[in-house]
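Removed: one protein chain of the complex. Kept in place: all other protein chains.
Presenting chain A:
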Amino acid sequence: MAERPEDLNLPNAVITRIIKEALPDGVNISKEARSAISRAASVFVLYATSCANNFAMKGKRKMLNAGDVLSAMEEMEFQRFVTPLKEALEVYRREQKGKKEARKDKDKKADSEEQDKSREEDNDDDDERIEEEEPNDEEEVDN
């Protein structure tokens, strides 16, 4: 499956919808423009990842975290993204916490012997590795 990074693209339908929502009604996008924007978005992610990884390495960490990505945005001169990204992250964290609590309750009901193990406070658990809960999941991000 060895794809070149530049060939990994994001779904056309979503890209098109984001473009349309950004532009006034009645404006169209040529296929070439849409394709170029999609490729640019992929390159953006690759560049941001690389930049974020530098911050992780500077902090002597192996795991790239959300803070590293925010630092990358500033480094890449996309400071104006930082506030909306922080807000989105807050919402995401709350949603994840809600999901986790729902799962814990389900576990408690299903298996009462395991109760002691799952009762630990998981304050530090927010920045966790990619879990198996995404619908179209692949293997871990480990390289």
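Basically, contacts are C-beta pairs under 8 Å (C-beta built on N, C-alpha and C of every residue); 3 or more make two chains touch, one makes a residue touch a chain; residues count from 1.
In this text, contacts and distances are computed from a predicted model.
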Of "DNA polymerase epsilon subunit 4", "2-methoxy-6-polyprenyl-1,4-benzoquinol methylase, mitochondrial", "cysteine desulfurase" or "Electron transfer flavoprotein subunit beta", the UniProt protein name belonging to the chain not shown is "DNA polymerase epsilon subunit 4"
Note that chain A touches the absent chain at residues 3, 5, 8, 10-11, 13-15, 17-19, 21-23, 26-30, 32-33, 36-37, 40-50, 52-53, 62-66, 68-70, 73, 76-78, 80-81, 83-85, 87-89, 91-93, 96, 126-131, 134-138, 140-143
